[in-house]
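With one protein chain removed, the remaining protein chains of the complex are shown where they sit.
The letters A and B name the chains in turn, as written, and every chain counts its residues from 1.
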Amino acid sequence: MKARIPLTVLAAGLMSVAGYAALFIAPDERTMHEIQRIFYFHLGCWSAMFTALTITFVANIGWLLTRRPQWDWLSVSGAEVGVASCTAGLITGVLWGKPAWGIWWTWDARLTTCFVLWLLYVSYLILRGLIEDPGRRATLSAVFGIFAFLDAPLVYVSNRLWRTQHPAPVLLGGANSGLDPTMGRVLMISVSAMLTMMLIVLADRYRLERLRHELDELRVAGETRPGELVSALAKAPRN
Amino acid sequence: MKNFQFLFAAWMAVWAVFFIYQVSVSTRISRLRDEIDRLKQPLREN
Partner (left out) sequence: MSTARAAAILLEKELRLEFRTRELLNATIVFALVVVVLFSFSFDPTSAESRRIGPGLLWIAFLFSGSLMLHPSFGREQANQTLDALRMAPISPFALLLGKMLANFLFLSAAEIVLIPVFAVLYNVSVLAVAGRFAVVLILGTLGLCATGTVLSVIAAHARMRELLLPLLLLPILTPLLIAAVEATASLLAPQPGLERGWLALLAGFDIVFLTASWLLSDFLLEE
């Protein structure tokens, strides 16, 4: 893919701009001062994760309805990148909690949903690893993937309801209400940067899956007849 | 800057997670590429 290098440069550029903006341009927050700036990365991770997992959800449905392997490649790519973004989101959440509130972890709605989603999609990836037949793997993991995605809003709601009965410091509530316009702009830059980075990594992962498929086809063709191998090679894409 | 180490750690963590993942994907891609080329080799020689 010829566009890879300029895209990577774009992603690196956006991330650097976002980093600079988050650290130096964004105004100082009244109560938490510097540590609040993690908010820009944390929300970026959250958006990247949500987008990646939505892509997986759509791809799951796509596979079940059309049975075209491209949807399955997209599912696994979205899930892996989603787990990576989720990991980054959890780490930034923890690193914010400790200096801001003195505790490493708090069961607030966003962090809890993040954590449960991490567990769900890691399980999704483990499930895929344990089924050999590609068609069955795609179908069964798609069903589980749909279940997992439907579960997420329920987790969020259950946590919010629980919080009304067991109130605790809210990590992000203060920042969301009435955002300073400069903060808003920095936030937009951060989120776009992280989304771009996520999409680039996802595209690469998709390419990996496509290559794997190509390899399997070559192997199968090689085991049958040389003539078929030649025609398989003739069909294989150049890059 | 108060708590700067946490902020820096968070920034580095985000970079590291994506960077490590990207590197792992790229390594797997090049390994697959080599494998595919290896399979195509005997045919080119024919």
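As a convention for this text, a contact is a pair of C-beta atoms (placed from the backbone, for glycine too) under 8 Å apart; a residue touches a chain by one contact, two chains touch by 3 or more.
Please read all numbers here as calculations on a predicted model, not as lab measurements.
Novice: For the chain that's been dropped from view, list the shown partners it touches.
Specialist: Displayed chains contacted by the hidden chain, ordered by label: A.
Novice: Among A:25, A:161, A:188 or A:220, which residue is in contact with the omitted chain in the full complex?
Specialist: For the chain that is not drawn, the touching residue is A:161.
Novice: Looking beyond the chains shown, say which of A:150, A:188 or A:220 touches the absent one.
Specialist: Only one listed residue reaches the unshown chain, and that is A:150.
Novice: Determine and list the subunit A residues touching the chain excluded from the picture.
Specialist: On the side of subunit A, residues 64, 116, 119-120, 123, 126-127, 130-131, 136, 139-140, 142-144, 146-148, 150-151, 154-155, 157-159, 161-162, 165 touch the unshown chain.
Simple rule for what comes next: only the chains that are shown with their structure count from here on.
Novice: Taking the mean of the C-alpha atoms as each chain's centre, how many Å separate subunit A from subunit B?
Specialist: 16
Novice: Quick one: in the complex, what on subunit A touches subunit B?
Specialist: 15, 19, 23, 33-35, 37-38, 41-42, 44-45, 80-81, 84-85, 87-88, 91-92, 95-96, 98-99, 194, 197-198, 201, 204-205, 207-208, 211-212, 214-215, 218-219, 222, 226, 229-230, 233
Novice: In their complex, what parts of subunit B are in touch with subunit A?
Specialist: 1-4, 6-7, 9-11, 13-15, 17-18, 21-22, 25-26, 28-29, 32-33, 35-36, 39-40, 43
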